[in-house]
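Missing here: one protein chain of the complex. Every other protein chain is in place.
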Amino acid sequence: MNENEQTKHHAPGYGLFIGVWAALMVLTSVTVEVSTIHLGFLNVVVAMTIASVKASLVVFFFMHLKYENRTLKTMVLVAFVILAIFIGFTFFDTANR
Amino acid sequence: MTEHRDYQGAKMGMWIFLFTEILLFGGLFVLYSVTLGRYPTEFHEASKLLDVTMGTTNTVVLITSSLFAALSVVGLQRGSRKAAKVFILLTLVLACCFLVIKYFEWSHKIHAGIYPGGEALTQWEPGKQAFFGLYYIMTGLHGLHVIIGMGVFLWVWTRIAVGTCTPEHFVALENAGLYWHLVDLIWIYLFPLYYLIT
Partner (left out) sequence: MTTEAVNPGFMASGGKSWVREWLFTLDHKRIGMLYLWCITAFFVVGVLLGLVIRLELFWPGKDFIGQQAYNAIFTLHGVIMIFIVVIPSIPAAFGNLFLPLQLGAEDVAFPRLNTFSFWLYVLGGATALVSLFTGGGAPDTGWTFYVPFSAVTTTNVSVAVAGVFILGFSSILTGLNFIVTIHRLRAPGLSWTRLTLFAWALYATAWIQVLATPILSITVVLIIVERLLGLGIFDPARGGDPILYQHLFWIYSHPAVYIMILPAMGVISDIIPVFCRKSIFGYKTIVGSSLAIAFAGSLVWAHHMFVSGMSDTAVMVFSFLTFIVAVPSAVKVFNWLSTMYKGSIRLEPPLIYALGFIFLFAMGGITGLVLGSAGTDMHVHDTYFVVGHFHYVIFGGTGFGMFAAIHYWFPKMYGRMYNRKQAIIAALILVVGLNGLYFPMYLLGLEGMPRRYYDYLPQFTSLHQLSTYGSWITFAGLGLMLWNLIRSRYRGEPVGRNPWKAATLEWTLPSPPPTHNFDTEPVVTHGPYDFSQVRDDD
C-alpha cells in the first residue's frame, strides 16, 4: 500500500490547515495584547500557556500527530516529559539556594 | 537488495530526530528558565530593548511559512506537483523574510554596542548581560536551523522536480515539513520569552 493510500482516509485538506493558521494568528495577537497588561509573575505563566496552546495546534495539526498511531504519540509525550524533568529538577537546586 | 520503503518507519525516524533537536534547544531553555527565575526584574528591563513589532512580524511570518509547508503536502498528496513546488517556494520566501528581519534586529543591537563584549553591554548589571548572552545564542541557533530547514526544502523541491518524490511516495516532503514545523515550534516559545516579558 503506497503512502497515498495509507493516508487518504484521514489527510486534512487545505481548509483545515488555513483554519489552524487563523487560530494561531488570533492566539499570537492575544499573547501580545496580554503582555501589555501588568500581571507580575503571571505574565510569564499566561505567555507560556498561550505558547503551549499554539504549540499543540502546530504539533497535532501541522505535524499531523492527531492522526498518527499511539506509538508515535507516546514517543512524543516521553520526549517532552524528559525535557520537563531536566528543566524542573534543575530548579530543586536553583530555586532553593 | 530489494528496494525497501517503509513510510511509517521513515516518519518515526524523522520524529526521533526532532526529539534530539527539542532536547538540544532544551538545554538552552534550562539556562534561560533558571536565569529568568534569578533575575526577573533585569530580564523585564532588558526585554524592553527588543522590538516587539519586529518580533511579532517574524512570528506571523514563520507561522505562515509553516502553513505553506503543510499545504505543500496536501498539494502533492492530491496529485499536483506544481502546487507542492509553489507552496515550497512560498515557504522559502517567508523564511528569507524571517532571516532578513532577524538580520536587521541583530545589526541594530550590535551597532548600539549591545552584544557580548560590546561597550554598552559590559556596563550593565549581570542579569541584563545574561539576557542578551542567551538571546544571541538561542536566536542564533534558531536562525541556523532556519537556514538548515531551507536547505532541506530546496533538496525536496529538486526531488519533486526530478520525480523521486511523488504523489505516491511523498514522505520526504512530509519529513521536511516536520523539520520546518519544529523550527516554528521553537520560535513559538522563544518569542514570548524574549519579547513579551516586558
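All chains are identified by letter, namely A and B, in their written order; residue positions are counted from 1 within each chain.
Here, a residue touches a chain if its C-beta (ideal position, glycine included) is under 8 Å from a C-beta of that chain, and two chains touch if they have at least 3 such contacts.
These figures come from a predicted structure and were not determined experimentally.
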Give me the subunit B residues in contact with the hidden chain, please.
1, 4, 6, 8-9, 12-13, 16-17, 19-21, 23-28, 30-31, 34-35, 38-39, 42, 116-117, 125-131, 133-134, 136-137, 141
Subunit A residues touching the omitted chain (full complex):
71, 78-79, 82, 85-86, 89-90, 92-97
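By definition in this document, only the chains that are shown with their structure count from here on.
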Residues of subunit B touching subunit A in the complex
7-8, 11-12, 15-16, 19, 22-23, 26-27, 29-30, 33-34, 36-38, 40, 52, 56, 59-60, 63-64, 66-67, 69-71, 74, 77, 167-171, 174, 177-178, 181-182, 184-185, 188-189, 191-193, 196-198
Which residues of subunit A touch subunit B in the complex?
2-4, 6-8, 11-14, 17-18, 20-21, 24-25, 28, 31-32, 35-36, 41, 43-44, 47-48, 50-51, 54-55, 58-59, 61-64, 68-69, 71-72, 75-76, 79-80, 82-83, 86-87, 90-91, 94-95
